[in-house]
Every structure is written in structure tokens, then in C-alpha cells.
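Here's a slice of the assembly, chains where they normally sit.
A and B label the chains in the order they appear, each numbered from 1.
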Amino acid sequence: MSGNTFGELFRFTTFGESHGPAIGVIVDGVPARLSLKAEDIQKDLDRRRPGQSSITTQRKEADQVEILSGVFEGVTTGTPIALLIRNTDTRPKDYSNIKDVFRPGHADYTYFAKYGVRDYRGGGRSSGRETACRVAAGAIAKKILLEKGIRITAYTLAVAGIYAKQINFDHIEQNMVRSPDNDQAKLMIEAIESARKERDSVGGIVEAVVKGCPPGLGEPVFDKLEARLGYALLSIGTIKGVEFGSGFASQHQKGSESNDLMVVKNNKIRTKTNHAGGIAGGISNGEDLVMRVVTKPPSSIAQKQVTVNTRLKTETIEVKGRHDPCLCPRVVPVVEAMIASVLVDFLFLQRRHSSSTL
Amino acid sequence: MSGNTFGELFRFTTFGESHGPAIGVIVDGVPARLSLKAEDIQKDLDRRRPGQSSITTQRKEADQVEILSGVFEGVTTGTPIALLIRNTDTRPKDYSNIKDVFRPGHADYTYFAKYGVRDYRGGGRSSGRETACRVAAGAIAKKILLEKGIRITAYTLAVAGIYAKQINFDHIEQNMVRSPDNDQAKLMIEAIESARKERDSVGGIVEAVVKGCPPGLGEPVFDKLEARLGYALLSIGTIKGVEFGSGFASQHQKGSESNDLMVVKNNKIRTKTNHAGGIAGGISNGEDLVMRVVTKPPSSIAQKQVTVNTRLKTETIEVKGRHDPCLCPRVVPVVEAMIASVLVDFLFLQRRHSSSTL
């Protein structure tokens, strides 16, 4: 709980500040003999990187990953895999005006209150930039899962109240907002662009679906599948809520409605409905895992705001730098990465039961 | 991550099945010289125990706690505190008819899929009965927090869509449903009783507020305050979603609305609004912590339901036993306990910074 390590058997530890020399991650617990190339990781990093479209921040970071250890002759060796990403487009001077001021909605004040000091360059460690390391680690986790037929897909379900009306996985990478509905995506993008023009920002909902998850993952009573997934997802800076299956809507259901009745299909126990989001008693039941998170509107907006400085005086601030008007499209791969890392942990843990065939 | 231990510095480990001889918990990491009596713990156990009112299960468990270690001459010694609760009103025979059948909405199938065996007596380990141990451990955590002026209050915000219209802490223990609004509580109770008469069940929302939480708690980037609280709360069996501050509603806000502007009051930095729920960048900011969880309608309903048995055959089942038609009132102390245990962990962790005065 030192704060910068996640996971138990599949465990990664990250470092790095937004405008320091580099960020990076050590991934420990990767099984030996997994084929792994930098491109396997780069692919997901490219989905998260800044500057990828007109509705994301225009900071230009190539986010090129370098593998420093743990891979030899194209396969993993079972030793820790270190991944390094140099920061190339740093502009610490953009932030010199906030050195002694706390930006509203940001972690500036809380970091100062906690540590008595802060790296004010672009939020330092509190910047969303650290999530690149999660995506890098998650790319490895996803590779491990894929070998077992487990596939995670996240997408922007809603932006500023505009919801996808269909869930078509093929659409997701076809529009800038990563919506599974190309038509609604247009409206979402309009909302984002409109917010940016008003020097403002918007929030949204990202949904994730895991297909091919075998029954038996999750470790009651404290490490229930929802608990570890919630832990993983709520550690992403912008996320302020998470729900599984029917989630918050289930308060409007009766037990007779929300109970997923069981049936036998292809000689397997399945459920007719999936209000539980694929999890009962904290353990996967073989149905799709379904969860949603809310991303709050980004705090960095190009408006003048009244705030407080380190001398406890009121001050007007205008946040410079290059920012995202909506985080959903870039959060999508981060959500996938965190889910993947949780599932790999549970997959490995389940192997302690000798009856396990996972 | 063996599943039955929670917390790092303040760490508790629970055991026990619903209809076995006993349940219990070992609490490790309690500072020495804390005054502690069984009554300190019993008080919260009584708020969770079955049979406390007409809208909870009628199982009669006194839930009397026995301190087996760690307390000497009225104070804690710094060694592990073991708490034992004997099960007295067990009726394993109530469950003989479900021995080979999987109850819909329950963990019967997933436990079987995971372990290849299950204790079918009242759900065994998957029963909500284990939460008594959390409440017992949490009572100690709350005592530690109270010495620092930190006070946690949870209550039933809504049942089946009926919301409290005021938040009056004095009301909470004055009505059976633990609502902060005695008037709306009547409607909630009606909804619960009506569901029970229809052999059905309802869900609800429990909200928790932490007053007196100092700034600086939470350990970015993975052990953000929301992340650990979400982890803790989502490990409670019935809970399928959690949100902080404005939570899911924040997708309808603009950044200019959701940013909590900072002001100075009494020489302290405070925020005008509290959309963030008292947490920025994963660290407490000194405002009230505010969070909500949804409890799904209990799966145990006295209706005939079609389901599947261990031989993969369809079967009709009628779940016997004594059950709760709505879990909110009994979940309230469990929510408080889990929040308390997280906060104590962070309080202790923060002391590694020598500037800390916590």
C-alpha cells in the first residue's frame, strides 16, 4: 500500500511525473515464454497517447516504449519487465504561473497538504500522464488473457448525457470518441467541441465488457471480483463512480426481477439475464462481465477562475497548458488495462486449486 | 489476496460460515493502550444483528462477541485482537433441499464452479453473516478515528426509489430503516413490507458521510482514497455500485460547474462546493467525505423459481430460511465499518511523512 504498485501475482509498479525526464513501469509476475515485442505494447499506447485526434490534448508525445529487461530473444523470461517512456514534449514553463497557486478541481492543494511540497509542472505525479504506464502493463496482461480466450472491450457509452443507442464493437475505433455507435458519436463529438469552444469540459460514461471470462474468478470475501475491479478502476484519476451489471438501477428492481435465472445451454450453466454483470457472490459466473465508470469533466479549463494560493490569499488563475475537453476516448484503453491486470491476478490465483483447469 | 484479510497496517482477517459453529475475526495492527471493552464492539454488532426489527430477517442471533486476546486490563496491548461470535440459531436443515440445487441470484453456482464443493447451509461462507466480523473490526477502527475527531455516519438514502428529503443524523437510529428522514422512512418501510408480503425484495441506496477527516489521506496513484474505499465497499456482498461526491451525475456537469472553487475560512483552505466528495487527486481535502453505494434486492425470496441443479437439470425451488426483504438498514453499520478500516490504514500510513501531525 505504498501506493505505486498494483496487483499481487501480476504486479506492476509505476513512476514518473508529467514533465520530468521519463515515466515507466516494472511488470513483475509475467509467466515465462510469452512472446512479447515492443509493438504489442505500442499498439495500446497509441490508443491512449495525447494528440491522437482533434478532441484530445494537443501535447505531442510519441509515447515510444522501450523494453529494458525481462524479454530475451522475443520471449519473456519470467523476470521483471521494465518499460521506459521518455517525455519529449515537456513545457515546464507553461506551469510557472501556478507554482504558488492551487488550481481548482486539481490535486494541487491535496498534494501540498499531504507531502508539504509538490512538483507543479503539469500536475507532476497527479497528471493523467501516469496512466500510460498502466496501459503498457495492461497490454501484457491482455496478451496473457487472450491466450485463454478472454477479451476485454471498453468504449464510450455516453458523453454529457448523450448515450450510444447501439453497442457495435466494430464502430469503436472508427470514431474519435470511441463510441460503439458511429451515429451517436457525432453528437458526442459535437458536445465535446462545443465545450472546448466555451473553454469548458464535459464528462461521460465508459462501459467495459469482458467476453470469454471463465467461471470461478474472484476471491471472497474481501477480494470479490467487483471489489478488485472497483479498486482498479477507481484508482484512475478521473473516475468518481463504478457499477456492475444493473448497478445503481437495481434499486428500482424487485428481487424477482434482478435474480438472473439459470438455464443450461450447450451443457453449461448460463443465466437468462445478466443483471449481475457476470458476477455472483464476488465470483465470475461465466457470463460477460459488464461494468461502467463515470469520468468527471476535466478540471483543466481555459477560463479565469478565482482560487487560493500557498499564502492563503485569493488569486485569479488562468490554467495554461494543453488539455483534454473530455477524457472518455483516452480513458478507454486505461480501463481495459486495469481490468486486464485484475483478471490475470485472479486467473493465476485460481490455479492454487488443483482442480483448476485455468 | 488470499481473500479473507483486509487492510495493511490496520488489518483484519475473518472466518466462518453462516450455519457453522462460529464466526470470528482477528484484528491486527491496533495501537497499544487503546481502551477497549466488549461493549464497545457489541454496540455496533447490535445495529447489524438479525431480528432487530420487523423488516429484517427473523433469525435470532444474539451475536455476542467474546474478546479472546489482545486486550489486557482494559486496554489493547498491541498484539492481535481475536473476536469470537458463536452461531446459536443455526438451522442447517432449512437448507437440505438446496443441497444439489443452485439458488438463482445466489453464489451457490459460482462457489461450486470455483471450489468444486460448497457448504450449502445458508450459503455457507457466501452468506451476509460474515459481515458481522467486519462490523466488529470496524468498531475498533471507529474508536481509533474518534480519538482524532473523525466520525463516520451512514444511512439509508433511498429504498426502491423513495429518497430521504432531508439529512438529519438524529433521525437515523429513530426509524427501522435507518433513514435520516423519519417521514420518508415511513414510505420506505411500507415499500419493504409490501415487497415482503409479495414474497419479494427491494434494493436501495446507502450514503455515508465522514466528518472531521483531515487533508492528506490517500496514497496515489493506485491507493487513491476512492480506490481503497471502493475496494472496501464493493467487497460487501450486496453492493453493485459505488460513487463519490457528484458521482455518476457528474457526466451532466461542465468542468466549470464541477470544479470545487477554493476559499479560505478560519485560516484554512476549504472548497465552496463539494462535488468531489472531499477527495481530489485521490487525497482527502479536508471537506466531508461523501459516498453512496447501491444494495441490490436480496436474492432470497420466498417465491417458487425455476433453476438448475448440480446434474444440470431444470428444477423448481422455493428458498426457505429467514431472510431480509431489504438489506439497507443492516448494511449501514457494515458500510461504516469498512470505511473506518480504510481511513485508519491511511491515517497510519500518513505518519511516515515526518511532517505529519496526524
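In the analysis below, contacts are C-beta pairs under 8 Å (C-beta built on N, C-alpha and C of every residue); 3 or more make two chains touch, one makes a residue touch a chain.
Keep in mind the model is a prediction, meaning the values are calculated, not measured.
Of the identical chains making up the complex in this file, 2 are positioned in the shown model, whereas the full set numbers 4.
Please note the rule applied: only the chains that are shown with their structure count from here on.
Our note on geometry: chain A versus chain B, Cα centroid distance of 26 Å, whole angstroms. Chain A makes touch with chain B in their complex at residues 1-6, 8-9, 14, 102, 104-107, 109-111, 113-116, 125-126, 130, 158-161, 195, 198, 200-205, 215-224, 226-235, 237, 239-248, 250-264, 267, 269, 275-277, 279-286, 294-301, 303, 305-308, 312-314, 345, 349-350, 353, 355.
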